[in-house]
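All protein chains of the complex are present and in place, except for one that has been dropped.
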Amino acid sequence: MNMNLSKIKLPSGYLSKYGIFIAFLGICVLLSLTTPYFFTPQNILIILRQVSINGILAIGVTFVIIAGGIDLSLGSVLALTGVVAASFAHPGTYPLIVPVLLGIGVGILVGAVNGLTITVGRVAPFIVTLGMMTIARGLALVWSNGRPVTNLSPAFNDIGGGDLLHIPVPILLFVLVIIISAVILKYTRTGRYIYAVGGNENAARASGIRINRVKLFAYIICGGLAGLAGIVLAARITTGQPNAGIAYELDAIAAVVIGGTSLMGGRGSIAGTVIGVLIIGVINNGLDLLNVTSYYQQIIKGVIIISAVLLDRKNAQ
Amino acid sequence: MNMNLSKIKLPSGYLSKYGIFIAFLGICVLLSLTTPYFFTPQNILIILRQVSINGILAIGVTFVIIAGGIDLSLGSVLALTGVVAASFAHPGTYPLIVPVLLGIGVGILVGAVNGLTITVGRVAPFIVTLGMMTIARGLALVWSNGRPVTNLSPAFNDIGGGDLLHIPVPILLFVLVIIISAVILKYTRTGRYIYAVGGNENAARASGIRINRVKLFAYIICGGLAGLAGIVLAARITTGQPNAGIAYELDAIAAVVIGGTSLMGGRGSIAGTVIGVLIIGVINNGLDLLNVTSYYQQIIKGVIIISAVLLDRKNAQ
Amino acid sequence: NPGANQDGGKSIVVGASMLSLQSEFVVNVKDAMENYAGENGVKLIVNDAQRTADKQVQQIETFISQKVDAIILNPCEVEASSPAVEKAKAAGIPVINVNSETSATPDGFVGSDDEESGTIAMEQIAKLLGGKGNIVIIDGYMGQAAQIKRAIGAKRILEKYPDINVLAEQTAEWDRAKAMSLMENWIQSYGDKINAVFAHNDEMGMGALQALEQAKLKDKVVVVSIDAIADALQAVKDGRLDATVYQDAKGQGEGAVDMAVKLARKEPVENKSVFIPFQLVTKENIASFLK
Partner (left out) sequence: MQPFATMNSGYLLRAENISKSFPGVKALDNVQLHVEKGKVHAVMGENGAGKSTLMKILIGMYTPDAGRIIYKGKPVFFNAVHDALKTGFAMIHQELMPFPELSVAENIYMGNEPLKSFPGWINRKKQNRDAQLLMEKLGLKIAVTRRMKTLSVAEMQMVEMAKALSNKAEIIIMDEPTSALSDRETAVLFNLIRELKAQGIAIIYISHKMDEILQIADTITVMRDGKHIATCPAGTISNEQLISLIVGRALDTIFKKRAVVPGETALSVKGLTGKKFKDIDFSLRRGEVLGIAGLMGAGRSEVVNTIFGLEKPTAGTIMVKGKAVVIRSPRDAIQLGIGLITEDRKKEGLVLSGTVKQNITLAALKTCCSGPFIDVQKERSIAKRQIQQFAIKVSSGNQVVNYLSGGNQQKVVLAKVLLNDPDILILDEPTRGIDIGAKAEIYKLMNEQVSKGKAIILISSELPEILGMSDRIMVMHEGRITAELTGAEATQEKIMQYAMQ
């Protein structure tokens, strides 16, 4: 058709992405001006490494949120998969692949249980994953006997602290997850169905989409990525910590929402989530660099996050 | 119409309420059978006293959820209002009414800020209240300097620990809040508008309802009740704790959802929320009475909550 | 102003990552550090790790990129906070642990061994009960270092007293309101069978105390907890709380800053690991703790 029409799609989608991106740049410029330590290669690397765990979680939950669900169990799953993986990562026991696969596998299992209870059991995602939040935490404590699982092999710890081609492994993993997820959501049928199910479940059913499968897939991806994040975290802090990850799900979900994904489902993107993750990471890093008192940090962090989204919405109008 | 048709109204509304009530009775019967300490007058009174704080919070957030919103800042607001009220409740300083009004007033203020940012600022409730969660926590820490506010007057402490007409004050307050809220939601215009706004914002606006006002009202009620809960909590533990109430919002929201209120808005009831609150309270009490190991407590609690809702939904089919 | 002049006019910058600034005891340590640093012209940057080891590691990374002169670490976890220590050492910045240990060895240590606090508290309970009776234990947040160590210390004493019977053990997550509810529930199921309560911190001890007072059982039950926060000291003075265990926040905080400055200036430190013992606080010796 004619050229004006093709412009219509811009405002709602791109401009809002754009808006939050501007907000992100604004925060970065502000920090570069106020502290000399912010805009340095090392610090940027540090930020990236720091955000990678929340980033992997946030990407997982992006799938679930686009499909119209929510996952509050992430933080606990992180702890559970961390202790399970760590138990198989003592030096000289199993090859590295075993703890990695087990950690991701446990995450997938939890995701599947969430997904099945939500789809077949027809219980609200909020309740299912809130229940799973305490269940997974309990399982992590039972598995580890309430003690951190220590003495992990150097190879395992490298997943969190090592470098590959001079780039920290967590960053590599994060980037890999970004690319694969973006491709799935954008270019595959399953990705399309995730948007469809979240956008209009009834219509999706009427289009012959097996919505239960699609939702299950989203929860499994989310669980599996939580498993991966759990492994990275355990490796980074060189222990499987049964009390790790408390409230991490909130940061992950916040990143997703800041990135313009609607909690109503049907809308959102990996790119947005990545920006959301970076905004949270940069704020955390910057407030520490600026030496803001801890109590005020919390206030400022809250205000900045709300303002960033506010700015974004105003821009989008 | 013929008589079968009149049955239509049952399934969607009443039976589902009924279902969760049956689940609740089931849990109670089970506990009565497994421990002799459960079904005693004192223990019931204790459960009621214990649930009253979560109950008041849950009723507040019921308003918000029916109106189609969410409030994640509750736990922090609880702490903030608690420390503020406590600072004015030292013996021999101000009359009792001052800390009470200040506590509720601060709650209302926070609710109003939430509501205005959501309505006028058009930022997603999840982000606004998540931001407020860290802001209010920070404010509570700043106000109290990170230390508990102690040495409160006996009159103030009676709000949490005293009796009136042989009934603990928190229970009286809880019952009062239940009655007033149920009346507002069921029998006033504002209550009806809350349902309408949550059910279909566009339709509500086209019907001449000022949706921003209605939403603001819901957040203010929610904030005010969080303030009341904060006062009761501070009085109960005889200190204003800046770190009180962490994750309380999740219990409150869980109670609301267990009670059949939809997180999509437009549907729900105070009666349902009360049952949800009681289910959580009874589980907490019962697991302690049965002396279930704490790791397993978490697992069992999660499983019971999911199962209760599952049973409810199955029943409703 | 010794911090400023001896280093060519440039004052020393010390970064500190604290376990949680929502914990009264840690706030006391922090205040002591800040006061002492202020008096000595040291610039102190305090971060709050909010009980998250990962966050603590991040904060140390940030200190390193800020090029601070020394780092004080108030560890969240024994093992999980170790990478923080190792990172600082790798960057050539001296690191001092305050209050508790990590499995990685820092350049200096000022603090105490949490196990000892559990030992002292449980020993006092055993003494007050005459070596026999029923107790209940209120745990801190499960899996956290302080909870684990205090539990280990207490268990060690319990092994010595076979006639002390643990009726129930449950977590109240360091929270006073949760401990109060837990105690109320236990009063229902165990009633006057309970002879003593051991709580992993004073907040929870105070919660249990209030539940017992409301049930009018306090005079029959011993309550002992740990930390010696202001409220607990007052309660000991009033004869409500039977005992608490005092940890020297001021000594720890000042000692840590002092050692940090010395290590930053590469001055000799004779004792690189200073253990500050816990002290039992009862009605008898309360006067010396109330300031």
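Letters A, B and C name the chains as they come in the text, with residue numbers starting at 1 for each one.
Criterion: a contact is a pair of C-beta atoms (placed from the backbone, for glycine too) under 8 Å apart; a residue touches a chain by one contact, two chains touch by 3 or more.
From a predicted model like this one, the values you see are computed outputs, not experimental measurements.
*Asks:* So which shown chains sit in contact with the chain we cannot see?
*Replies:* If we consider the entire complex, the absent chain touches A, B.
*Asks:* Which listed residue, B:Ala89, B:Ala140, B:Ile209 or B:Leu278, touches the chain dropped from view?
*Replies:* The one listed residue touching the chain not shown is B:Ile209.
*Asks:* If the hidden chain were put back, which of A:Ile46, A:Ile59, A:Leu139 or A:Ala204 would touch it?
*Replies:* Of these options, the touching residue for the absent chain is A:Ala204.
*Asks:* May I ask you to list the residues on chain B that touch the chain which is not drawn?
*Replies:* Where chain B meets the chain not shown: residues 1, 4-13, 187-190, 192-193, 195-196, 199-200, 202-210, 262, 266-267.
*Asks:* On chain A, what residues meet the omitted chain?
*Replies:* Interface with the chain not displayed, on the chain A side: 1-2, 5-6, 8-9, 12-13, 187-190, 192-193, 195-196, 199-200, 202-210, 266-267.
The rule is simple: only the chains that are shown with their structure count from here on.
*Asks:* Both chain A and chain B are touched by which chains?
*Replies:* Shared contacts of chain A and chain B: C.
*Asks:* Determine the centre-to-centre distance between chain A and chain B, using the mean Cα coordinates as centres, and give it in whole Å.
*Replies:* That gives a centre separation of 29 Å.
*Asks:* Give, as an integer number of Å, the spacing between the C-alpha centres of chain C and chain A.
*Replies:* 33
*Asks:* Counting only residues that touch at least two other chains, what does the list for chain C look like?
*Replies:* 21, 142
*Asks:* Where in chain A do residues touch two or more other chains at once?
*Replies:* 141, 146, 294-295, 297, in rising order.
*Asks:* Touching residues of chain C toward chain B in the complex: what are they?
*Replies:* Those residues of chain C that touch chain B are 21-24, 27, 139, 142, 167-171, 175-177, 180-182, 184-186, 188-189, 203, 206-207, 210, 214, 229-231, 234.
*Asks:* Give every residue of chain B touching chain A within the complex, in rising order.
*Replies:* 72, 117, 121-124, 126-128, 130-135, 137-139, 141-142, 146, 247, 250, 253-254, 257-258, 262-263, 294-303, 305-306, 309-310, 313
*Asks:* Considering the complex alone, what residue numbers of chain C touch chain A?
*Replies:* 18, 21, 45-48, 51-54, 57-59, 61-62, 65-67, 77-83, 103, 141-144, 147-148
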